[in-house]
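Supplied in structure tokens, the structure appears directly below.
With one protein chain withheld, the remaining protein chains of the complex are depicted in position.
After this line comes chain A, so read on.
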Amino acid sequence: MSSKNSDETLSGNRNPRITWEGCSVLLDINDGDRVLFSRLNGGAKIKIGNKNCSLQPLIGCPFGSSFQVDVGEDGPFLSRVGPASEGNNLGEKMDCEVMEECRDNRALVDNNTAQTLTGEDIDEMRRKGVTGDEIVEALIANSATFDKKTAFSQEKYRIKKQKKYAPRILVRRPFARSICEAYFKKQGEKIGFLRVDTLSLLLSFANVTSHSDVLVLDMLDGLITGAVAERLGGMGYVCNTYCGMTPYPINIVRMFNFSNETCKKIVHASLSELQPSSRSENSTSIDQIEDDSDIGKVQNKEMSSPSTIDLVSNIESGKSIKAGDKAPLDAINSWKENGFSSLIIAAPDLDAWSIAKELVPLLSYSAPFVIYHQYLQPLATCMHNLQTEKMAISLQISESWLREYQVLPSRTHPHMQMSSSGGYLLTGIRITASEKSPA
């Protein structure tokens, strides 16, 4: 981050590209095979294979560093992988080989006798403190077929064994990008199967930028709220709305390393508080809302709900950051008067039109809105109704299509697997109801 960045540091001039005690990190194990979020503090541990390792060595390292498990006198520990061996992009060592590949696999017979090392042998090596990398080398040396394999399958074999016996842990910055990708891969249902490219489109269509006030209805456990707050950088509010008494949980917000300033701008307000009140405000009901307002508040000390355990395993302790307070009254009043600058709705289990009907009028004129849904039909109906009611213009339903490629010399092709559904977006711009708009 540049020196100009005034916000995204918690205590002034900390380098946000280096981890610190109490920060949240995304741990990517073996190239995305496993991902989990952790808060780096003294006691935090990670279980890899059957070994428990302290996360202490990760504190103070640059984001983007890799670690592996070494075994010392006091048992297994994490040690940083040196520059030489970092980056295990398949194919790095075989640039020239592939071109002149003359071996093929006609002689390979798969009868499970190719490997002469047994499971017991490997266990024995481990007990003696042989490193994972050495085990991988031993496996290769004892493989009868390794030399007959093509360079490409040799590399594949090496990576497979390396993942098993010498796993790598990559420390990533938790950003909307990496958080959304991790959830989509591991717990898609938690975030309504919102794929990262769809999320990026959603933020663009909603024109989210600093100094804007964004109204959200976020039933994706705070993913939308967090992604919006990240783009606001502490300048402008993201206000989460709800019907009734209880704000929606926003647990995912805890995974971002938000500054206090940003956290203060993550607020909630019930629909009735935001709507222009014809009936004078009833003070008792406001009090009730206040009582319950802690539910949506994010506190690190809280235990996460059981279903998030895998991804949020270590996030429960450490410095308490508060996000998700009640919206201040002066902010609510100014929204009532001027309208919000954009609206985002992501409510997988509610009828889109019944929400849009209430929330679109809370926007200022010419302000954009985006409704996300994993199914097309609710959005089509909603779009039709918005059209008939003349509430919006520039209405469009879009879907993003994303394909990843393997790029290697002479071996470039799309990935064999791809996600074929990342969700749908209904977008539009609010217009004045009357033809006589102020000029």
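The definition used in the following text is that a contact is a pair of C-beta atoms (placed from the backbone, for glycine too) under 8 Å apart; a residue touches a chain by one contact, two chains touch by 3 or more; residues count from 1.
Just so we're on the same page, contacts and distances are computed from a predicted model.
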Legend entry - Undepicted complex member, UniProt protein name, chosen from "small monomeric GTPase", "Trm112p-like protein", "tRNA (adenine(58)-N(1))-methyltransferase" or "Ubiquitin-fold modifier-conjugating enzyme 1": "tRNA (adenine(58)-N(1))-methyltransferase"
Inset, instruction - Could you tell me which of A:V71, A:I159 or A:M235 touches the chain that is not displayed? - result: A:M235
Inset, instruction - Just name the one of A:A44, A:L58 or A:L199 that touches the chain not displayed here. - result: A:L199
Legend entry - Sole contact to the chain not displayed, among A:K148, A:K163 or A:R177: A:R177
Inset, instruction - Would you write out the residues of chain A that touch the absent chain, in ascending order? - result: 1-2, 4-8, 17-18, 62-66, 80-83, 86-87, 89, 92, 95, 173, 175-177, 196-197, 199-201, 203-205, 207, 209-213, 230-236, 334, 338-339, 341, 364-368, 376-377, 380-381, 383-384, 393-394, 396-409, 412, 414, 424, 429, 431, 435, 437-439
